[in-house]
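The complex appears here minus one protein chain, its other protein chains still in place.
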């Protein structure tokens, strides 16, 4: 790796000539080369359609396809030379095609324009990206589910306001993230469905006078149908926004989980120990394991939301149809893709490797009268006391235990009866963390059984 | 209307006591009173379920329902007194219920918590809001479609880079926005489908020990099913983000259209005249019509994107399950709803009222050799010249016309033949703005026929 | 408080007439009434200038001033009736002036326009707001400083990556926030200085033909000078953005502190106990204190950043000079002001009331070999070992202590010498948490002395 941009003319003039400024401003090949394979795929489909519609001859068509194949090979092999002077990926490939097959190359651009070409490429890319993200999210879910399975009975404090509220199972906590990711996948899948219309053939902005068959290209490229309005098609970037919006929500979910991993691995919690692979140590404090990966995942949510914001701003107030502002659409999408994929992989890796301190979790769960709500519920169910009154009785009993420095279970029946005389021995059945957890088996509740049911459902839905 | 906040202690101490600061900080009744009817609807469903599951008695149930009915009546009649000291809508209603029916009111809160109550209310509200927005968007589409029908043959310049590129039909341009809104509706509808799961019954965070039937409440409230994980349910605000994201894209679409209306009604364009109802005049310059409504629509996109950003930030890095930060979820949603509805209504009103200067549009469309691309296409089709070469021939002919100060149609055949000898008389058939437009009848193209087909499709899909 | 917007036409048409839609869209009186006193102040200055420049007569001037005084009184007394039909605060006041003093009221608007009037009012408001915020921030600093003074020797763990790294003093930690707020105040003060130019007199957009004296009004209103370019003045909202940007950074600082308060008061930390005034309890779990105020402060940063984003978007791509989009400038500023003031007050209140568990902090600080870095430093200073080598020696000694389950101080000299023979008894002087802290007395370091010096500096700078 050699240094890039290490020495801008600090303090001096940026002496570039107008043409250099414009070249730098205008050229997109530094980033849109990522569309190379999509561009070739779309050109191939377009060429075949032109032949099928008798707009170009079969022999011209074959020649073009052969040229495209060769270029694809060159790019795969890392031998293709991208040139900034040719500005973008489309001209880079078209130019190379001309070198290989001569003037017939000029026929490929019949009945299309750079405007419909670039959005076809970009849609194909985003669609591919959604496919890849979906796969990685599913893998993360699988990791969550198998970890949840192992910990369906592991008890931990359930927090509200970062105060321990009621005990929950660790498996249930993990399945909460599995649910979030399920929604993320559904959001990406909606985005894919909505964008899956073929732009090719709308030409510059108004359609074309050539007798093309847009369904032909659409089918060949795996789209559901051609787009319905050429002006809209050329100026539409909804598909990129849908992608960025879905990614932003996913990144926020991951940031929440990352926050928890950071907390859980802090010396005050010690609920988990992250592996060396995803932490950095200190050369001097052996017990210190910095959860760098988790922190970076948390931080990257900012960047991804920033990407979403940026594209919404680019589009705001733009008249139809194509404006060059739209060239600013690709970099946020590429940046978000790279960082989201990386975040998902790192999250999955951390979960697979982490050590869970079940005993520490359980102890934390037992602190602070977690059975107080169950005690109130018991009063409602067994003594027919209205819920709000039951609550205040329970609070008084907790106060007794607190004053005596004992747990609720350790409190004697008499003391309880001094608060509410009808309380009987049955109360003791429910006064334990395990009972708290196992009795919360309402649908979606935290009991081990419920967790197993959630896991079962996930597996049914994803096979 | 009396003044609000007109006299904060400028320059002086904000002398509030801790309890006043906390009251102001904490109380949500100033805005969450908008959930009043949803809160009652949910309470009714919860009460009926408690009776059905024999958790409370039928007579207690009836009493509660009667009380809720009365409260609903009081709110509808504007007679209900919301009290800040009771903090939120839930306590305001529960407190009033106690006044009306006595201690039995306390039984309503059995097996639920404010945590699941508030999100049930809020989901119901957002679902209702989506219903209302969908209806308004559909009405806007109807206006677009009927205006497009009137103008399926009105020719205007088609712009790229705000430079006139090829002529298009005004109807086609309007249908581009109809397409955008179609996607907006699909996006709202996806949001609705994804959120349509019932939170009620997840209680504080872990589920409940009462033998509730979550399907019962879910069905009663029109949800597809109960949510699957209680921790996720309590902390999830994806539904609000999905709403705000869909609204942001819709607002961006409207901002683009608004920009065009502002431009088209400027003295340099004069393509349209907006009605007095949606403009403000100057008391002194009678010809001046300020397109205030369009400008406000354009501006409001900033606010709506800001609302989306704000909620994503609120959620970033929050551990599970409930944190009070989540109380910041409602105001952005309410603000976005109010401003989006207003924007849609104003846009529809402007379109219904505006006067279209078809002749001005057509003249603008005819300027600048708009047939140049068609000329090139003709060369490809009729003389089998590769597209890239045809382009350069066409450019040379345009240059001849420019030098002579005439249109392409006015150029004599000889001059054309001096550039490319094989050109024949047939060329003149295509050299007119109307031909440019009518021959672009590829699927999704700008021709009057294509516009009519788009309109037909819209009507099929929306009846 | 009566219900507002409780019953929008859910599911039904929003049946407003065009004029109602436009009225709702256009009217700003619901929020710009907050500019009432600024409007009167500016009108008074304008009137006096008109008299001084002999543009209106002294008697007309007196009459106008008297009328304005009366209106100010009415507003202060809460007796002024704001009318939506008069759209904005300017017309509400001008209209009332006409009722009080008759047609002479019409002379007040000589040589000004609503465009320069509104920005003068708004600048005055923002300047006042900055004054109030500055005062509150200073009070928060005072609270931080006096708390830091009390805790200049209280030892707590210093965290990096939420892993305890080196012990610090709690006073030092508090003074870190004092520094942040110092920068916040400097940022607000820069904003004030940059905006402190008087817009009055630029009229609609181009200046005026009346022989006005802009310095007169500028001086009267406490501005440094009149603005230099009328077109810029009318379209400029930089002052509002500067305000929102400064507020966003301040809100982020507060969110960080709020996060720490939430963590420190969690059962796993127990470093502090927040008072009842700023927490909400659970009716059933007496030990549970939800840090609602801290969570809301943390959450409100999202809203304030959203406000900043929204105004930047509103301005993006707007041509000169005035566009109605600019009416969207006030609500984000008002919203940010209200929420920032509230956040500062709540933060100050929490700090004043909180109980600090110094012993818990100190114990946490002692865990995990916090003296490891000092040990390495000692090797460098006393045995002239290069830093990187010293680090690895220290690590080996820590490992010995870890294996033996003892602290570094408890490790015998021989064991240390087995790692590095030159280590002598002097080493034990530095092996304690107190030594770690007190020896970090480099400028800006965490030692009690350094903290006292920081406090001294703050007091010098702020008196």
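By written order: A, B and C. Residues from 1 in each chain.
What we mean here is this: a contact is a pair of C-beta atoms (placed from the backbone, for glycine too) under 8 Å apart; a residue touches a chain by one contact, two chains touch by 3 or more.
Please read these numbers as outputs of a predicted model, since none were measured by experiment.
Colleague: Identify the visible chains that the left-out chain touches across the whole complex.
Modeller: Looking at the entire complex, the absent chain's contacts are A, B, C.
Colleague: Among C:89, C:312, C:341 or C:354, choose the residue that contacts the chain missing from this document, as touch is defined above.
Modeller: Once the missing chain is taken into account, the touching residue is C:312.
Colleague: Which of these touches the unseen chain: C:41, C:151, C:298 or C:348?
Modeller: Among C:41, C:151, C:298 or C:348, only C:298 touches the chain that is not shown.
Colleague: Thinking of the whole complex, not just what is shown, which of C:322, C:337 or C:369 touches the missing chain?
Modeller: Residue touching the absent chain, from the options given: C:322.
Colleague: Which one touches the absent chain: B:289, B:362 or B:409?
Modeller: Of the listed residues, the one touching the omitted chain is B:289.
Colleague: Please pick, from B:372, B:385 or B:455, the residue that touches the omitted chain in the full complex.
Modeller: B:372
Colleague: Considering the whole complex, not just the chains shown, which residues of subunit A touch the missing one?
Modeller: These residues touch the chain not displayed: 1-11, 13-14, 16, 18-19, 21-22, 24-26, 29-30, 33-34, 36-37, 75-76, 78, 80-84, 128, 131-132, 135-136, 139, 262, 275, 277-278, 280, 290-293, 295-296, 298-303, 305-314, 316, 323-328, 331-332, 338, 341-342, 345-346, 349, 353.
Colleague: What subunit B residues would touch the chain not displayed?
Modeller: On the subunit B side, contact with the omitted chain comes from 157, 159-165, 262-263, 265-269, 282-292, 295, 309, 312-313, 316-317, 364, 367-369, 372-373, 376, 391-392, 394-395, 398-399, 402.
Colleague: Given the full complex, what residues of subunit C touch the hidden partner chain?
Modeller: Interface with the chain not displayed, on the subunit C side: 103-111, 115, 158-162, 165-168, 172-173, 175-180, 183, 186-187, 190, 194, 201-212, 214-215, 226-236, 238, 241-242, 245, 248-249, 252, 255-256, 258-260, 263, 298, 301-302, 305, 309, 312-313, 315-324, 373-374, 377, 380-381, 386-389, 430, 437, 439-447, 450, 454, 457.
We take it that only the chains that are shown with their structure count from here on.
Colleague: So, comparing C-alpha centroids, which chain is the farthest one from subunit B?
Modeller: C
Colleague: When the C-alpha atoms of subunit A and subunit B are each averaged to a single point, how far apart are the two points in Å?
Modeller: Roughly 24 Å, centre to centre.
Colleague: Which subunit C residues sit where two or more other chains touch them?
Modeller: Residues 262, 290-292, 295, 309, 312-313, 316 of subunit C touch two or more partner chains.
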